[in-house]
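Take a look at the structure below.
Missing here: one protein chain of the complex. Every other protein chain is in place.
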Amino acid sequence: MKFISAIIKPHKLDDIRNALQDEGVHGMTVSEVKGFGRQGGHKEIYRGAEYAVNYVPKTKIEVAVADDIADRVIELIRDKANSGQIGDGKIFVFELSEVVRIRTGETGGEAL
Amino acid sequence: MKFISAIIKPHKLDDIRNALQDEGVHGMTVSEVKGFGRQGGHKEIYRGAEYAVNYVPKTKIEVAVADDIADRVIELIRDKANSGQIGDGKIFVFELSEVVRIRTGETGGEAL
Amino acid sequence: MKFISAIIKPHKLDDIRNALQDEGVHGMTVSEVKGFGRQGGHKEIYRGAEYAVNYVPKTKIEVAVADDIADRVIELIRDKANSGQIGDGKIFVFELSEVVRIRTGETGGEAL
Amino acid sequence: MTRRGIHFCMGVLALAFLNAFPAAAFAADSALDTGDTAWIITATALVLFMTMPGLALFYGGLVRSQHVLSVLMHCMAIACLASVLWIVGVYSLAFGEGNAWIGDLSKIFLSGVTGSTQSGTIPEGVFFMFQMTFAIITPGLIVGAFVERVKFSAVMWFSGLWLVLVYAPVCHWVWGGGWLADMGVLDFAGGLVVHATAGTSAIVFAKMLGERKGFPTELRPPHSPSMTMIGACMLWVGWFGFNGGSALAANGQAGMAILVTHLSAATASLVWMSIEWIKYGKPSLVGLVTGAIGGLATITPASGFVGPIGGLVYGAVAGVVCFYAVQLVRHKLKIDDSLDVFAVHGVGGILGTLLAAFFAVESLGGVGLAQDVTVGAQFSVQVIGVISTVVWSAVASIIILLAIKKVIGLRVDAEAEQTGLDITSHGESAYEY
Amino acid sequence: MTRRGIHFCMGVLALAFLNAFPAAAFAADSALDTGDTAWIITATALVLFMTMPGLALFYGGLVRSQHVLSVLMHCMAIACLASVLWIVGVYSLAFGEGNAWIGDLSKIFLSGVTGSTQSGTIPEGVFFMFQMTFAIITPGLIVGAFVERVKFSAVMWFSGLWLVLVYAPVCHWVWGGGWLADMGVLDFAGGLVVHATAGTSAIVFAKMLGERKGFPTELRPPHSPSMTMIGACMLWVGWFGFNGGSALAANGQAGMAILVTHLSAATASLVWMSIEWIKYGKPSLVGLVTGAIGGLATITPASGFVGPIGGLVYGAVAGVVCFYAVQLVRHKLKIDDSLDVFAVHGVGGILGTLLAAFFAVESLGGVGLAQDVTVGAQFSVQVIGVISTVVWSAVASIIILLAIKKVIGLRVDAEAEQTGLDITSHGESAYEY
Partner (left out) sequence: MTRRGIHFCMGVLALAFLNAFPAAAFAADSALDTGDTAWIITATALVLFMTMPGLALFYGGLVRSQHVLSVLMHCMAIACLASVLWIVGVYSLAFGEGNAWIGDLSKIFLSGVTGSTQSGTIPEGVFFMFQMTFAIITPGLIVGAFVERVKFSAVMWFSGLWLVLVYAPVCHWVWGGGWLADMGVLDFAGGLVVHATAGTSAIVFAKMLGERKGFPTELRPPHSPSMTMIGACMLWVGWFGFNGGSALAANGQAGMAILVTHLSAATASLVWMSIEWIKYGKPSLVGLVTGAIGGLATITPASGFVGPIGGLVYGAVAGVVCFYAVQLVRHKLKIDDSLDVFAVHGVGGILGTLLAAFFAVESLGGVGLAQDVTVGAQFSVQVIGVISTVVWSAVASIIILLAIKKVIGLRVDAEAEQTGLDITSHGESAYEY
């Protein structure tokens, strides 16, 4: 199994979620993160003084999938999250040793 | 070493933390996440209009453990987090290549 | 490639970010987490009653790097985050199977 | 003596309740009354507080978190702009002698007014300030129609032009001794002048601006119902100044106006809450306070004329009607009047103006209509008032908006809408925790 | 002339300070005073603002974030309900002629009252409104006892019944010309009528409802001390209307009432802060403002009778006593009166009522007791007032709660308590950032 963690622009979330759902991926965990990257933060000016906001608000999507559909899912995320602009984000892929569905105790592929 | 990441219902946190502590696991990192899964979100109705809140607030627990107690820890989490209802969450298990305790510089098992 | 996830004290973030940047690491993702560990939380007293705040606010840094500089990066983080006091945090290192830069579609080392 | 004084003498004091109140008198030569002055200064503070921060918070809590500062900014900047325009000339256009349609320029920059100039029993400076707070909140109300997507420069231009082209004339017609005042229209504190004008222009603005992305099915819930509740409370309490202050004296009429205002708000809140409880199983805070605002807007035109029972009935009717008006605009008309300005303020103000013809009569606990005026006759006048106000507000707003659209545009681009007006228009973000 | 007027004439004006104040006079034939009217309208706005949003925010900041909207909702909905019940009949029961125990139904729906009806030197509509704001905040205070676990429908039923069965009679006894007034009990602005009734019923409610999961060791800290502080400030400033307005005139008594109110609050704040500083090493904001509320509640019954030194002493005593009362209820009685309503309001109100017998005497800077009344005699009356109020409030509350428990239940289930009343009872969440 693969565990895919993607850093995306916040407003892409809805599109990606819809696309994944259509693909049959029914679970996903999302959190708010701050991104530092090529895309710099912005400056806020208060009372004439500059304040450097170095980070950019980003959204992290985490989804565990079976090996066979991993590539398809990565492709989908890439496709939906891509606007061709700096700051579009990254996708990280990990090996997942095990997964357990708490409610039922199912493990492995069945638990996804 | 194993790195266990569990998505649970927020109000189960205290029980799980206590159980882990009893088991001799002394460290744990927790964050707030939004879960999308079988358990749908809820609808909020404002001024008669429906707003779809698709996600459910969840808590993510992360704990790194030695290989030998990994199964026991997973079992414990499963046990405490389980209410038999949809939305109870999932446990993801990863191989952990290395761990360093920042204060002392210890690595591997000693750093846990 | 390695994926390094470090739990640090919040006020160390700026130093670490600067150090990493000097080292040529240009991306990093940061989130706010709650830490449970040897360093206990604190007590807040309201109207004479004690409230136990068990956790300590921590910052999680995530950074994906090529294998060759991984050790250097870990060393750097350890160095900057270390104050010699309990609660300084931990560094977790994972194998990263794949990484994709969303904007360009680059994968592997080029995507970092 | 201001035209409003004249209006009151002719349109209101001539009513049967002349006997009912101690001669609170608007004669130019009456002495300054410190009690009346104390109350109207206080009322002025209350009504200003309604906009800054009341209305701003009420609206701010209802939008998404990346737009909240822009809403606060709209309300504040409009307040400042309206204040300056008011002294530059809008006050004079509204309350200057003039003719039946519009005032004159005799009072621009308050020329001739000093600390010792009186208007009725209070200093004219205080009358000026009290009326100014109405000219501040009225364009402020329209903000609810265009949140989360409007250009800031368009807001400023629109508000300025609107004050001159809509507020000044309608205010003159009704309160400045204009033609509607001559007909004896009943609008104690602004059902027409404030709520009908703002509500109508709001829905026109929303329509011309277009809807937010995701409207109506994919919207996010209000980001801070507690902020909305705080604002609603400030509006509610401030409304004591709004309606009670419109008596321009600290007397029984002011007291009764406050009483019916409060009862209408309380009743409308309970009614809205009950509808939600029955329909959805859960009564919401946002619903309750929306009901309150509906009840307040509705009683406004009638607050100096009706009795306690009238207040209860107004509230009950307002709760039901505004609730369904919201559904209608959103789901039938499909207009993204985002924070329901028309459905709550417009509909409420119009409804209250029309009902005033009935509930002002003595048998229903009111102060009575003017001598020899039948309910039917009064109702006709009220209808004329509503129609002329709505049509004028709509037409003038369309013209202003077309002009602005042409010259600077009304709307930000899609990415700014998504990222939030706070960062993109004002360079700030609301929650830097 | 209202019974309250009569009460004042007999119980208060007959006191030695008759000479000290210009005849603020409650004679039915005195002319309307615009200054008094201006002040009491303002005081009404201030006291309403104490509940909406003051008290709501004070309490809202102290609960966990998943319950904050429910607290705001309780306060708002109770305010609306109390307003409607007040006009329907509770005002009449409290202030109608009636007998020594309860008023009558002569004023239901304010029958017979118009804009020109006076009560003392102010319109009766204003007197009605001012008193209404007391009937709003009193059941609102009880909210602090049952937060985070109560059923919303139970809140509504309790509050309605409580107003009729507890507030109306006790108010009549003390302010409406009832038997305690006849005995000459001193309660200027509600030590008995407001704080003792609410505090007692609160602890009874908390006991019958049961404690929150985790009480007392595993509780979460207040989720927003700044929200609590904002609410506390609104309560503090609003209390000027509460105590100062109870003079029913803009005179020296009102001024002195405000002065001692403020001094008591400031002193109690410093005392509470100092205790925390000494005991725990860290003075907290929540502690300081809790002290303030304790000081305010305690001075309330005495605010029209004591002098500046009295204000300082009241504050010092209130700070110490309320601090330890909180510990007592929580750790000794182990009752989850969650936001310390009894320990702060109940204890404060009772304490202040008892002390009034001493600090009202002239040698301690007060206005003096009624002629021929000794301190001992006055103290006995105060004790009788306290006991009768506490017992009646407790007994009536128990009966009401038993009935509600039987018919609809008092408490939500454990999961709703954990998930939060905001979502489960009202379908909203407070922080959608």
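Quick notes on this structure:
Going in written order, the chains are labelled A, B, C, D and E, and every chain counts its residues from 1.
Everything that follows uses one rule, which is that contacts are C-beta pairs under 8 Å (C-beta built on N, C-alpha and C of every residue); 3 or more make two chains touch, one makes a residue touch a chain.
As the structure is a computational prediction, the values presented were derived from the model and not from experiment.
Every shown chain touched by the omitted chain in the complete complex is listed here: A, C, D, E.
From the options E:79, E:110 or E:249, the residue with contact to the chain not on display is E:249. Screening E:75, E:202, E:273 or E:400 for touch with the missing chain picks out E:273.
As for the chain not pictured, it touches chain D at residues 31-39, 41-42, 44-45, 48-49, 52-53, 56-57, 60, 68-69, 72-73, 76-77, 79-81, 83-84, 87, 109-110, 113-118, 122-123, 125-126, 128-129, 132, 152, 227, 425-433. Even with one chain removed from view, chain E keeps its contact list with that chain: residues 17, 20-22, 33-36, 38-39, 42, 46, 64-65, 220-226, 229-230, 233-234, 236-237, 240-241, 244, 249-256, 258-259, 262-263, 265-267, 269-270, 273, 280, 282-286, 288-289, 292, 307-309, 312, 367, 431.
One chain of the complex is left out; on chain C, the residues touching it are 11, 14, 42-46.
Keep this in mind: only the chains that are shown with their structure count from here on.
Of all chains in the assembly, those touching chain A and also chain E are B, C, D.
Interface note: chain A and chain B, two copies of one sequence, contact each other through mostly non-matching residue numbers (shared numbers fall below half of all numbers used).
Annotation for chain B: residues touching 2 or more other chains are 31, 44-46, 94-95. Each of the following residues of chain D touches two or more other chains: 218, 220-222, 280, 282, 284, 286.
Under the contact rule defined at the top, the touching pairs of chains are A-B, A-C, A-D, B-C, B-D, B-E, C-E, D-E.
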